[in-house]
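Of the protein chains in this complex, all but one are displayed in their positions.
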């Protein structure tokens, strides 16, 4: 038995022994996700146990080094773990911006003390992080941020406001871009880690058009931050931010691949029926759906192609922008069609019949797809410049 | 009987007496158009006679002053003439860039001698004019033209090249934008009238993708032009040009209104038949056509609205750009659909069955709609700047 | 037309513009929504509509109305669209008023038209039975009994149905289609208010063996289908005008934002890609304005002869409004996604108006059918 085969056998055995049966059921709603953190309320003992066991083994972050709480697996082993978890239908033990975003940044730009301090607690789900990038007057032009970090003897005093901080009201710490110099736009930014229990930090949820509030405004009123919480070089936080943005886009562009929603055409027939010729009984809507499904099939094929190319190291990194752009626009089109199919039913906003307006709220939610994580316009700029090499973009 | 009513009665009587029956038949092809000029071959005696009679009366240019060969009619009378000609189905006696473009420029910017010299000969169809604006390296950026007009004691020596000069190979004179100063882009241009029989002028037809050659390249090799052929002020030709461009756009945007082509949907049913439910037997093509016809109906309504608003003086002059843009794109869509409807038949390029590939050639011709007379991109820039007042367009 | 107005129509437009902006701006909708208002509209505002004459626009002078036409209705609808005003005006003062003045008996006209003109009632049209608009296939049945009717079926997307005093119900019956006036308090009528995405008002209504007198019928059974279609087309033209007003307002606000918002040290309105999209949208708005005007003109003369252009206008207005709200949200970026600004409200309302009386897919298909292919 090769080394990887025996790793596979051990992994399967361990998962079978340690993953509680409840954690092998499909996720039913957002509420089933385990986010960890000091204030997190576990939905079940099984959820708590699953996190604890995986965390102890470092398998919440399989490829991180062991000394920082990771599993120390190589790429092949990590793939085996993913495959075996999929085979047993194990849920992901921990969803975390710490894992997805801050971790990679610390591994690349953090100093030894920062890694030892923060990474293990991320891995074990003890601390929940949120991201403080956007500001009310920055938007797509992220680097024009104004939140001020005044330099003091012991560190910084931070004053300003962030916006679109996901789940800031439930997070323990925030990683932030702050302005430490006004001399130049991109080279006056520093990347700070801030404990949200520090006096002067406050948050306010933002009510969205979908009626939900996954984002907050976060305010800093003369918040003291110790010097050791600076990641990377003073005034060079933009380098860290760019690295993370690229990471984020790849993550967002991969989301579409996770689970395939029911085909629009099939939903339409189910709801609207067929005419005498066996076609969907709405000729023009049928044509619009069919055109959409051609594009969707092609997009799925593109995602697979891009993944293969990325694995081979043949992909232009800006491909993530192209995929992010197209996927966002496609999902918006999907939900415009779903609303048309749903007709009057899909217009309901409350009550059991419409599951509290689930269709309408999802439709409204998709409008953010082309804004968050870099607007569609920004992605097209990136494609024009980095893939097509067009001048002066 | 009111004055206008008696004018109407007289007009009708005169038209009935003077418009030859052949000139009341619908125009069958481009060849039926009378362009006038020294080298023009009349298609028939009736065509010659109709031009002569209308020219003598000044009714080729009804609203121009009588002293310049016009009819001296006011707007109301001109409308009556148009209506009566339409009622009797009289053909237009003369198609002429002299009438449509140079005439209005001379009336506004020409001096008395120029008006007396050129306008009557335009009105009678004795001289055929063409327009020399575009240059190979200018394109949409018209003002970057390079054709040089060196100033001499007696006038100018013109050297350079024009392109897209419509029917230059059949024209007698050309009105040209030339560079008389390189100090500034827009204020170093002069508007010259050039006799094309002057030594040094030569033309070469441009073969288009449709297989036709309505345009030429026109070359000037040290062509002497007398001082009196300068229209307007030296170095201020851009003012004249802008005035004419506006005129041209209005003309082009009005073309669509002249005669309504057969509806695309009706053509489709005629060729492709109906299915059992009575619908066009191609569901997706049907949806595309139906969507097109909605836009086309709306565009027609818009043209009427714009015409009404223009008559009342309520229109933004840049509306011509918006109409030009939309009309061009719509016509391209129309012919993409016509090609789809025509299928394999429409792909034929020669022979009687396809009337020498009439469909395909028209389809290819429409691709120029969004380029000639200012590209679609330029029109959108104009709309953004002059109608929406967006900054720094 | 909404653009080719005569002097008195311009005065009406200016009055409606001022009135809605002052009395019923978007903040009015917000207040009703956030207060979870039981009626979902303001009876005081509805009363004020009467004072302004808006509720009387289609009611003949003989019945206390103004005896004006669809162009005037369109002018008012446009201003309602701009302000997202929640009001039972369209079902009551357009759909019901038009149908009753066209086909109501003398008794029906005297009973209802003066009260409509005075905004003293709310009437609602009950047509749709499934999620999508399909007025050709009605399952609700009206059975002629000895001395009247028996009505059985259920309706949904009955706009303003939860506050209606009576419904005008379309039902299948022997020999054609019956349009029946049904009091909301009749035995067997059950009304369920549906909270809609746009915070406007609609209901699902069940008619369970409702018995009605013979005089509940509007017009005749033989003419019922044609009468229904004409009424719907009148409504569609006016809804198209409401969509136009909404789209106009969203676009104006978006263009304004393009002139104010800075990104990358430039006003975002300087970016050519946004300029071109804005310019294209301007074209869409102009041609929508034109065809909505033409549809109102044509429907005012004869809805039966205006079927094609009404479908074209409703489809085009839906497409334009959809594009306007989508661009409005996108060009505003994240702030456009928040409930704090009005763009979400415009987007939600646009979606409901798109669906109401048939969406663009429905009307593009209908236009093709009418055009013979």
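Order of writing sets the chain letters: A, B and C. Residues in each chain are counted from 1.
Following the convention adopted for this analysis, a residue touches a chain if its C-beta (ideal position, glycine included) is under 8 Å from a C-beta of that chain, and two chains touch if they have at least 3 such contacts.
Small disclaimer: the values here were computed from a predicted structure and weren't measured.
Hidden chain, full complex: it touches shown chains A, B, C.
Among B:62, B:283 or B:327, the one in contact with the hidden chain is B:283.
Where subunit C meets the omitted chain, the residues involved are 271-273, 275-276. The omitted chain makes contact with subunit A at the following residues, 263, 265-266, 268-269, 274, 278-280, 286-287, 289-291, 293-295, 297-299, 301-302, 304-306, 308-309, 319, 322, 325-326, 377, 379-381, 383-384, 387-393. One chain is missing from the display, and on subunit B it is touched by residues 134, 137, 139-141, 144, 163-164, 206-209, 211, 271-272, 282-285, 288, 332, 336, 339-351, 357, 360, 363-364, 367-368, 370-372, 375-377, 380.
We take it that only the chains that are shown with their structure count from here on.
Multi-chain contact residues of subunit C (touching two or more other chains) are listed as 364-365, 368. For subunit B, the set of residues that touch two or more other chains comprises 279, 286-287, 290-291.
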